[in-house]
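To start, the structure under review is shown below, and the notes come after it.
All protein chains but one are shown in place.
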Amino acid sequence: MARAVERIPAKLAKRAKQIQVLLMDVDGTLTNGEVTLLSQADGTALEIKTFDAHDGQGLTIARTAGLRTGCITGRESPALLRRAREMHMEFIYQKQPTKIPAYEEILKNAGVPESAVAYVGDDLPDLPVMQRVGLAVAVGDAVAEVKRAAHYVTRAHAGKGAIREVVELILKSKRIWEEMIDKARA
Amino acid sequence: MARAVERIPAKLAKRAKQIQVLLMDVDGTLTNGEVTLLSQADGTALEIKTFDAHDGQGLTIARTAGLRTGCITGRESPALLRRAREMHMEFIYQKQPTKIPAYEEILKNAGVPESAVAYVGDDLPDLPVMQRVGLAVAVGDAVAEVKRAAHYVTRAHAGKGAIREVVELILKSKRIWEEMIDKARA
Amino acid sequence: MARAVERIPAKLAKRAKQIQVLLMDVDGTLTNGEVTLLSQADGTALEIKTFDAHDGQGLTIARTAGLRTGCITGRESPALLRRAREMHMEFIYQKQPTKIPAYEEILKNAGVPESAVAYVGDDLPDLPVMQRVGLAVAVGDAVAEVKRAAHYVTRAHAGKGAIREVVELILKSKRIWEEMIDKARA
Partner (left out) sequence: MARAVERIPAKLAKRAKQIQVLLMDVDGTLTNGEVTLLSQADGTALEIKTFDAHDGQGLTIARTAGLRTGCITGRESPALLRRAREMHMEFIYQKQPTKIPAYEEILKNAGVPESAVAYVGDDLPDLPVMQRVGLAVAVGDAVAEVKRAAHYVTRAHAGKGAIREVVELILKSKRIWEEMIDKARA
């Protein structure tokens, strides 16, 4: 479930308030980590992905607040594409065997310094990007190595409000969360 | 899991016993908050929604007891439509970017005062309706802002008996729960 | 998860060892209680049901041990039909608005007294049958009224080993569990 961000340490707030671009991994970060496959009569299988309603609302709030959002993933699916578009993601990189090339392309296109980028991940392939961005976040059920590399570990698990919690962390650090709440309820 | 409503504070019972119309949000309230998408071979994706058997039974009991039920949601899907019809919902409003217009139309059609309406929600877009109805309920895993705005927070989480718990709260406040149990088992 | 049945009170064992027919509800008893619907492009929705691998293995063991098994449900779906057949269920009653007629037909066809029948349920429509059988079982996440009507409440939740636990309870009471384990591993 989504967990409210209560107090933000000064050092963390300093990192978070500089963020202009919020990037994330997909499986196990934006989804709940389940890789679900539907067997077809013709011998193939279709992929099912499970996202979280609170995360979606959070990414909508992020966009209203002017944050630019995106994802970098090794897999590829119409499910992700539909969900990413529903949440108005600007940067969508699929089929990336490693994540640095996409990350550097986003940096260039967005025209922001690395200190203005946050990245949320859960597993080993996320480490290279996490070691470069201004705010590295691990979801609550990330593997141990990723948690150790993060500036912040969410209390929520992946696909259960982790992304919402990151949005709240950033917007509260920028002191614009309350204003966004008012807009969201309008 | 569904949780029995044990004791109802007098102030809450006073609100609950006036309810004639029970409205609710869908994703994260009537469903478990998962947004699940099935990738298709043609590049599109189909939506899967997960409801709860105990909630369904609860809404059937609600209808037997004379409560009128309905939902207001920003999304649209055949899955919701089928489930809402299975549960004999009277008011079904999909694709509502904001919820007040649908709410006011329901008020007018039902011909009841706001004090006779209960609304169950989980996230920011639910706040405007919650601030007007006689009984505002937040599901157990609602975001903090919604819990603060509620007259009652369910012990059960969304899609795991939260709606059943609200039905029980209302019918116990009206002192007709036992009678409904007898009818349901008949 | 499946939970081992440790000690069986004498009174419960006396009921359990007489069981020859094991009947059960489906949604919220043999499944995990989720009612999942897949939206189709043509505006209809298909139903998805989630069963448990340990329950399936348990029902296979039950059959090897000579127990006859069956289900009575208000809904109807090819998913249940396929699963029931995989588990070699003998009595499959779908689309039953109330459960007593099917129950009485099974009694007649099986030619056993009510004391030889166990029934597992989770919600109000299960109560009439539970009040007649020799062994009435509620799953761990059944509603309060059903738990109160049961001779035994499983420690496992529905769709997470509850049925396996009932099979183990019956076969341990008959003192043939160990023998069945040996057969199952062979």
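Going by the order they are written in, the chains are A, B and C; count residues from 1 in each one.
Heads up, the rule we're going with is that contacts are C-beta pairs under 8 Å (C-beta built on N, C-alpha and C of every residue); 3 or more make two chains touch, one makes a residue touch a chain.
Small disclaimer: the values here were computed from a predicted structure and weren't measured.
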Chains in view that touch the one left out, judged over the entire complex: A, C
Touching residue (missing chain; options A:92, A:112, A:143 or A:176): A:143
Where the missing chain touches chain A, by residue: 27-28, 31, 33-41, 43-45, 48, 98, 122-125, 127-128, 140-141, 143-145, 157
Residue ranges of chain C at the interface with the undisplayed chain: 1-2, 4, 32, 38, 44, 46-54, 56-57, 61, 77-79, 81-83, 159, 164, 181, 184-186
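Keep in mind that, in the parts below, only the chains that are shown with their structure count from here on.
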Chain contact topology (line, ring, star, complete or other): line
Superposition of chain B upon chain C: rotation angle, C-alpha, nearest 5 degrees: 90
Chain A and chain C: spacing of chain centres that average the CA atoms, whole Å: 42
Where chain C touches two or more other chains, by residue: none
